[in-house]
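What follows is a structure written as structure tokens; I'll ask about it next.
The other protein chains are all here in position, but one chain of the complex has been omitted.
Our next item is chain A:
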């Protein structure tokens, strides 16, 4: 599927990336790379640091250790202006869409074009309608975000994220909270847009089955580290206990069902004895 070209360096590469919110270490040494043309999924349980990882790639957070490189630039070394220049070539889909609530669907998608280009109004209009057409919502151009269903809002946000034809698209849990039909639509769109734009995509999710069908490579994150990796076929065939637990949605395994606690016998019965 992917047009992997080994002679080119990866578009995104993280080496030994660590990150902490204050004292609380969330990522403890992450190594991963995304090659051009690939759709890569990063999977892990809720709260394992997936959103944090995306924001590190987008340069909204600075790694406390290791290096994050995007398109050959070390993000730590970039000034504000250079970082903004790089971000114009990235699109990000936020977990809940993050559409601008005071603008119509049309104006939301037009926003990056109007901010970053001097295109005449007619051309902006054509581009916006084309992007909306690609996500199947050209008819919804005049609606306000509050009039959209969750799945439609996600698609509008996707159209906005690709408005400037980015080289890298970041998705934060694109499947969360969607019905099965919208879920399938979003999955197909992610793959189609990636290939049509010749972009690369990083998708953070905990939806194993939907993702395995569309991605080229998968990383599993747990406790701040990459614990498993592979192509979808390798993942399905994996005997790794963590991957097995995740793919088969088992409640207990290497990821314990119970939050660490003293033995239950000590806590129940009011400490008789």
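Simple rule for what comes next: a contact is a pair of C-beta atoms (placed from the backbone, for glycine too) under 8 Å apart; a residue touches a chain by one contact, two chains touch by 3 or more; residues count from 1.
By definition in this document, contacts and distances are computed from a predicted model.
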{"item": "Candidate names \"3-isopropylmalate dehydratase small subunit\", \"Protein-methionine-sulfoxide reductase catalytic subunit MsrP\", \"Osmotically inducible protein C\" or \"Intermembrane phospholipid transport system permease protein MlaE\"; UniProt protein name, chain not shown", "value": "\"Intermembrane phospholipid transport system permease protein MlaE\""}
{"item": "Listed residues A:20, A:78, A:98 or A:212, member touching the removed chain", "value": "A:98"}
{"item": "Selected residue (touches chain absent from view) among A:15, A:28, A:73 or A:88", "value": "A:88"}
{"item": "Candidate in contact with the missing chain, chosen from A:116, A:192, A:209 or A:236", "value": "A:116"}
{"item": "Residue ranges of chain A at the interface with the undisplayed chain", "value": "58, 60, 84-85, 87-88, 90, 92, 94-96, 98-102, 111-112, 115-116"}
